[in-house]
Every structure is written in C-alpha cells, then in structure tokens.
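One structure follows; several queries about it will come next.
Note that one protein chain of the assembly has been removed; the remaining protein chains are unaltered in position.
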Amino acid sequence: METLVSTFIYRHTRILIATERPTEFIDLTDGLQRLVAEAGIVTGYANIHSLHTTAAIVVNEHEPLLLEDFASVLERAAPDDGRYQHDNGTVRTVNLTPGERRNGHAHCRALFLGSSTCLNVVDGRLVLGRWQRIFLAEQDGPRAREISVLMIGGGR
Amino acid sequence: METLVSTFIYRHTRILIATERPTEFIDLTDGLQRLVAEAGIVTGYANIHSLHTTAAIVVNEHEPLLLEDFASVLERAAPDDGRYQHDNGTVRTVNLTPGERRNGHAHCRALFLGSSTCLNVVDGRLVLGRWQRIFLAEQDGPRAREISVLMIGGGR
Partner (left out) sequence: METLVSTFIYRHTRILIATERPTEFIDLTDGLQRLVAEAGIVTGYANIHSLHTTAAIVVNEHEPLLLEDFASVLERAAPDDGRYQHDNGTVRTVNLTPGERRNGHAHCRALFLGSSTCLNVVDGRLVLGRWQRIFLAEQDGPRAREISVLMIGGGR
C-alpha cells in the first residue's frame, strides 16, 4: 500500500507512570493509540522506549493469569533470591546510590525482555494483532517510571 | 555515508503465512528483500512486526540443527507441559475463545523473543550479516499468521 501524505510530523512525548508492585505489567496501549491520533500521523513509526534498566517494554496478551505466568517464567530465569554480584555490597564499587535496593534479578529479567519496541502506524493507528497489547514490564517496583515515545511519519 | 534521495517512500505490506508445526522457524529473508526492492527504497527502515502473541520475529542463522537447538532452549525456558494459569480453565475468565488451545508456554516463549525487529535498508537492500536470516518464530502452530512490514525511506 502506498500512502500520499502532505506533511511530515515528528512528535516526542514522555509518559510518566508510578508503578505499585515489584513485578507489574502496565497496559499502555490505549494511551499510545491516543498519542498517535493526537499527533495526526497517518503512516509512520512509534518507537516506545523505557528509560530504565529494570523495566522493559513488551507486547503480548492482556490476560491477568497470563501476566502471572510471565512473572513465574521470569522468576525462574532470574530468581529474586538468586546470588547476584550486583547486590554484593562487600565487593561492588561502581554506580552505588544511597538506599539502593537488591535488584540484580530485575536487571537480568529486563535484559531478556528488552528496553524498547518499534511499532508501525498505518491509517492513523498502531498496527496490532487482535490480542496484542503494549506493556511497561516493571521488574523492580514500586518506582517512578518514564517512557520515551517518538512518533515520526506522514500526516494528512 | 550520506545519501541523496529525490523521493520519500512509505510502503506497508502484510505477509500471510500458514504455519504447519507447533514450533517452526520460517525464513522470511528472501521475500523481505524482494519487498524492499519493489518499494524502491534506497535508504531507510523496514520494521517487521508479527501480529500475534505466540509467534515472534527473530534474526539468526538458518541452519536446521540450530533451529532444533532453539526449540530446545525455548522448551527449557517455558516447558510445553509446565503449569500455566493461562491454561487453567477452572479459574480463567478473560479473553476466552471457543476451542482455545493450551498455549501458556507459547506466550512465554514469544515474550522472551519479542514481536518485532527493525532493520536498516542501505543501497536498496536490508543490511544483514553473512549468516543472518529473518524468521517468523512460530510457537503455537499450526496457525494462520500475519506479519506487518512497514518500509519508510528515500528512493531515487
């Protein structure tokens, strides 16, 4: 499909979210569809990037029991009570902050999930399958989180 | 490298695939290279997005035994016969469909793999390393699958 566009649009937005639990999947889909509509982009990309190293962006189904399953497989891949050198205060010297949490497991889980997802925009909407929803995947909450959304494309 | 382009091109295509096995890696590379050539894009992006929550897009080598190894590590990360709440018909109430399959494991595997990949287009071709091929990674087949490919960039 070719698209005729008359203007070229760049729109950058930051989304702020206060997460409430250690592991949490927060559905961003409706908010992102609104941002695309407000930007007036007909055809283009929306790149959604978590600005954190213990919270990821993922796309999957929003079914509450499935989100519990995701937490379980992530716990198995990088257990909360595993041994992480990152959490070893007797040897670590880099990037230390006051009151830092034990969160080696959360970094490892975020590594597997990835920090961003680039989505297609067609006919003024994010292209998603029937069951696809976009989530911020919190792995070290509760925390204040920030997401960078850059939409670029052609408008009417 | 700077590129001089005289036109700006948007091209969206959907690829339909009927998968044949529960786990299957379907090589999309040649078809995608053709789409890029047909679109006439010299420099730009091709964002390839699976419209499903149990089938991913991945880039790796097309060596048949290696694809078996991938199936094995994914089986270990999220076993087919594991216990998934998503498959627990006695407690689940959300997004139920008639004749739904047990597929909690497939969602978990797709979560690890990711639903999309953005590739660079340079000199009219997808930039790929010697061994890199692009796959639809089916985790819950056989099914009818659909992939959204949005190419944006400059043409001659």
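The first chain written gets the first letter, and so on, giving A and B; residue counts start at 1 in each chain.
Here is the rule we use: a residue touches a chain if its C-beta (ideal position, glycine included) is under 8 Å from a C-beta of that chain, and two chains touch if they have at least 3 such contacts.
These numbers come from a predicted model, not from an experiment.
Visitor: Considering the complete complex, identify which of B:118, B:136 or B:151 is in touch with the unshown chain.
Guide: B:118
Visitor: List every residue of chain B that touches the chain not included in the displayed model.
Guide: On the chain B side, contact with the omitted chain comes from 1-3, 5, 8, 43-45, 58-66, 68-70, 73, 76-77, 112-114, 117-122, 127-132, 153-154.
Visitor: Name, in rising order, the residues on chain A that touch the hidden chain in the full complex.
Guide: Within chain A, the residues that touch the unshown chain are 8-13, 45, 47, 49-53, 77-78, 84-86, 88, 91-92, 94-95, 104, 107-108, 110-112, 114-116, 118, 146, 148, 150, 152.
In the analysis below, only the chains that are shown with their structure count from here on.
Visitor: Would you mind pulling out the distance in Å between where the CA atoms of chain A average out and where those of chain B do?
Guide: Here chain A and chain B have centroids separated by 19 Å.
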